[in-house]
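Apart from one protein chain that is not included, each protein chain of the complex appears where it belongs.
Letters are used for the chains, namely A and B, taken in the order the chains are written, and counting of residues starts over at 1 for each.
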Amino acid sequence: MSADGSRRFAANVHGWLLVLPAAALLVLFTHYPTVATFLRSFFSTAKGARGSAFVGVDNYRQMIDDPIFWQVLSNNAYFALGTIPVSIGLALLMAIWVNGRIAGKGWLRLAYFTPTVLPMIAVANIWLFFYTPQYGLFEQVLSAFGVPAHNFLGSKDTVLTCLIIVAIWKEAGFFMIFYLAALQQMSPNLAEAAAIEGASRWHFFRRVTFPLLMPTTLFVLVNAIINSFRLVDHVVVMTRGGPDNASSLLLYYIYEVGFRYWDSAYAAALTMVLLALLALFAVGQFLFMDRKVHYR
Amino acid sequence: MKLAMRVLLSTLFAFLVAGAALAQTEISFFYPVAVGGPVTKIIDGYAADFEKENPGIKVKPIYAGTYQDTIVKALTAHKSGEPPVTSVLLSTDMFTLIDEDAIVPIDGFVTSAEDKAWLASFYPAFMLNSRTGGKTWGIPFQRSTIVLYWNKELFKEAGLDPNRPPATWAEMVAYAQKLTRKDASGKVTQYGVQIPSSGFPYWLFQGLTTENDALLMNEAGNEVYFDRPGVIEAVQFWADLSKKHGVHPPGIVEWGTTPRDFFEKKVAMMWTTTGNLTNVKTNAKFDFGVAMLPANKRRGSPTGGGNFHIFKKSSPAQQQAAFKFIKWITSPQRAAQWGIDTGYVAVRADAFETPVMKQYVAGFPAAAVARDQLQFAVAELSTHDNQRVTKALNDGLQAVLTGTKTAEQAMKDAQREAERLLRTYK
Partner (left out) sequence: MVLQPSKPGLALETAGAWLLAALWILPLAYAFWTAFHPAEYATRFDLFAPLTLQNFRNAWEAAPFSRYFFNTIVLVAMILGAQLVLCTLAAYAFARYAFRGRDVMFVLVLVQLMIMPEVLLVENYRTMSVLGILDSLPAIGLPYMASAFGIFLLRQTFKTIPAELEDAARVEGASALQILLKVYVPLARPVYLAFALVSVSFHWNNFLWPLVVTNSVHSRPLTVGLQVFSSGDQGIDWSIITAATIMTTAPLLIAFLLFQRWFVQSFMRAGIR
């Protein structure tokens, strides 16, 4: 073996040894379960004495006929569309404010960020009080303005919006940090030059700041999308998916089917839908990222 | 020398271990703490007392969360190898536990005449959810029914007799109309009556259907009757309380905030579990009463709450030990004390004959209401594939109460879904 060849061999061995521990865990808890879920979605759920049997696409057929599945899917789309743009927009606004000359910005930053530190499971109970009819906080405030009473969580029309507000509240401050970090890394010369040229504030933001923040926006966007499919803690505490499934999200439904109905086969089929959606976003992000952002 | 010493020591050690194993039968006991913290102390106390009286047995209580959490834990543990020996689980999960082949009938342990007398001592209403196919699968422990709590002060203010709760649906509506108050702008500040509808509306709904003399399912748990006229009428009545009479809050009423609504005087009468008795007693800053649910065609309420079950995968010795523990913990004395401490209904008639209970009831007559209602009680909705079937009914009820479906449409949909689910159990 030549010296060069043995060095390459050593690099291979070392590289693999270094990666191996992490890779083993990733395979065990991400790749293997993905494949297993896929396979399981073609089998029936074992129950008591009855074993699991190959049923082809039965689980998927059941899914197509399941009105709750479609409702949950559209709920999740609505939840994502409601949460993502607003929380990102607010995060950007917060970052600009906190980065600017506003009085007491240290306190502002603190206030915006606190929801990130609080566990959703705890604050959901507090939000439950805010939304409570008759004597809840919102009701107390609104009735002072003469707004008619409303049962926010108990009505199919408003319940999802209520959850969206909680999610926005929870996430915006976290995203703000990323924007803030990006803003503070930008050169102040650009702003000075623009000020001399008399560019309007909005114009400057649209033409200079925002494009420069594009990588951050993408990073935040990806996080926001994942979170809109991953975060169901508030559903568990506040609504359990009700009324009549109006606030059930895909992962919550999977949890329900998997751990309340013990129908792991159907849960597997539902999980495949979630995985497919996430994969779709991954591919989209990859294509988009390739054009707009240059990662090394 | 050294070697001999080591052999001796290890033999000795082995004997000790074996001896300990022989002497000790450990029974793991899953208990749902849906009832809050102090209860765990009571249960721990029971376990310790039992161990003192039965030196060979070790009881290991595991507090697994809500009923929901507990059955999930118990069943998944059953599937993956190490289930609890015994567990308190919702009586309605009986069919699920049987279908999963997770539990054994209690009858197998009932051998002596004394055992038989013990088994016969429970209130029949509670046994309805504990038996099927001629076998007993569960032993009632923390059981409840629905009762009506009313605020005597608000009754007085509305010109009603504070000591006379509504006895019929019509009366309840009439009272509630008097008890509903509006401010100058026409906004309701106080509702007459409230029946919570989040989470598990089917249970409270079953109060209405029973009173309307309608059944929801058969005893074998493979047929439901959601679309029968009596049931549809009951849904309509519930929805009308808000829509037609305006005496009930609109939309879905949260179970968890209902007692608080009552304390805040936002509602004058509420339907909730007897398990709330102690809570209301400590937190209501006004005089309140507890009554049987009002009747329509008859009186009635479903029972609710949890039963003891014994798991199949445990060793015979463990099962025997668990049976001993269950018998011990449901003795009249303890059933009485348990009822006093928690507000649950003592599960057997002779518990109400004990001096402690007699004294308690004398000072707090409300405690006896649930017992008196038991003669009208029916089995809680429970079928095969229970979680899904009740979910179908829950969804239908919530659709009606939120005004998205008519009563008839919603119940027909729920019936169709339930029939699809129950197809394989006929």
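Observations, loosely collected:
Note that a residue touches a chain if its C-beta (ideal position, glycine included) is under 8 Å from a C-beta of that chain, and two chains touch if they have at least 3 such contacts.
All of these numbers come straight from a predicted model, not from anything done at the bench.
Touch with the chain omitted from the figure is made, among A:Phe43, A:Tyr112 or A:Phe152, by A:Tyr112.
Only one residue from B:Lys73, B:Lys152 or B:Arg348 touches the chain missing from this view: B:Lys73.
Summary of contacts with the chain left out: across A:Phe43, A:Phe69, A:Phe152 or A:Phe259, the touching residue is A:Phe259. The omitted chain makes contact with just one of the residues A:Val55, A:Ala149, A:Leu221 or A:Leu275: A:Leu275. Among the residues B:Thr92, B:Thr145 or B:Thr258, only B:Thr258 touches the chain that is left out of the figure.
Listed for subunit A, the residues touching the missing chain in the whole complex are 8, 11-16, 18-19, 21-26, 28-34, 36-37, 40, 90, 93-94, 96-104, 106-123, 125-130, 135-137, 169, 172-173, 177-178, 180-188, 190-191, 194-195, 199, 201, 204-205, 209, 212, 215-216, 219, 222, 226, 229-230, 232-233, 236-237, 251, 254-255, 258-259, 264, 267-268, 271, 274-275, 278-279, 281-282, 295-296. By the touch criterion stated above, the residues of subunit B touching the omitted chain are 30, 33-38, 62-66, 69-70, 73, 76-77, 79-81, 255-260, 264, 272-273, 275-276, 278-279, 283, 285.
In this section, only the chains that are shown with their structure count from here on.
Here the CA centre of subunit A is 37 Å from the CA centre of subunit B.
On the subunit B side of its complex with subunit A, the touching residues are 68, 72, 75-76, 99-101, 185, 187-189, 197-199, 249-254, 256-257, 261, 264, 266, 385, 387-388, 394-396, 398-399, 401-402, 404. Looking at the complex, you find that subunit A touches subunit B at residues 47-49, 68, 128, 132-135, 143, 146, 148-149, 151, 153-156, 239-240, 242-246, 259-262.
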